[in-house]
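One structure is given below, represented as structure tokens, and several questions about it will come after.
Every protein chain except one is present and positioned as in the full complex.
For reference, chains read A, B and C in written order, and residue numbers begin at 1 within each chain.
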């Protein structure tokens, strides 16, 4: 299992391939890529709590591994200022069976989108503001 | 929506990126990559019914688009002889919201793995045989 | 009448071919009648009559063996699909 919080973009295909390169049993990789949606948003800035955010993600991945039989988990979450269409997050889960891979991937994503220690600021033509917790899970 | 049945390998990351390149609303891409599992299998050969298989996949993708609000769907299924670790299938679904993307991706995969017009032949050290319908969804 | 008949998977291997044109006396037959006609040619075709769970498609749509087959149709016989 590998968790990265980084400003840099990532290569989804390479990450998915790496996840299964070492496991002959990995018949299934479910993954999710989240992107900055366009529309009124001109840019989005993501802030995190270095140390605590990584720890929180590691805990949720460990929880997923307790719930499902997983062969590998990769989480990459970008921080900093991102433009519409840019990738924000990748969660990829390898398992022997697709149901476990899907369920665990969705479980980790639900946590990431709602409870992970990130704060979002949106820039629109009307200005810039921090997103309220209540409205934040509208997206993706 | 785009469906390919082909012998050639594919680039998961490029396919995922292409799916959202034209849609500013696509905040979410759920995808699944299926691989030939190792273990006792030395190779797997997939056969399809040219024409009917494409039609069947197009119908199930259309059904997914009726059930969920989707912005794009990409299905690639390989045929021919594949070795352990090789990619077999990619299903990638773009949507505004992650729940729709996950649900539609899993729906299409369930169909593909159980009812799509493909036949599998497995080569093991003991020889080669066509897989029985009843046992075929054990994998991935 | 003439119909195009396709075989897949184990049937294709057993018959040594994936397709053939079959000329059938008369202008209409059921899928089951066509199957029996082909099986009547003896081995290896006879296994069409023995096959457990044989499936049939006419013009690329799954059908039962009571489905009508007409001139120019594409009829396929195959074992249950095993998925992707």
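Operating definition for what follows: a residue touches a chain if its C-beta (ideal position, glycine included) is under 8 Å from a C-beta of that chain, and two chains touch if they have at least 3 such contacts.
Remember, predicted model here, so these are calculated numbers, not experimental data.
Engineer: When the whole complex is taken into account, which chains on show are touched by the absent chain?
Structural biologist: The chain that is not shown touches these displayed chains: A.
Engineer: Based on the whole complex, identify which of A:28, A:64, A:92 or A:116 touches the chain you can't see.
Structural biologist: A:116
Engineer: Which parts of chain A are in contact with the chain that was left out?
Structural biologist: 34, 46-47, 49, 51-52, 55, 77, 88-89, 112-121, 130-133, 136-137
Here, only the chains that are shown with their structure count from here on.
Engineer: If you take the mean of the Cα atoms for each chain, which one ends up farthest from chain C?
Structural biologist: A
Engineer: Could you give the separation in Å between the centres of chain A and chain B, each centre being the mean of its C-alpha atoms?
Structural biologist: Roughly 23 Å separates the two chain centres.
Engineer: Using CA atom averages as chain centres, what separation in Å is found between chain B and chain C?
Structural biologist: 27
Engineer: Quick check: what residues of chain C touch more than one other chain, meaning two or more?
Structural biologist: none
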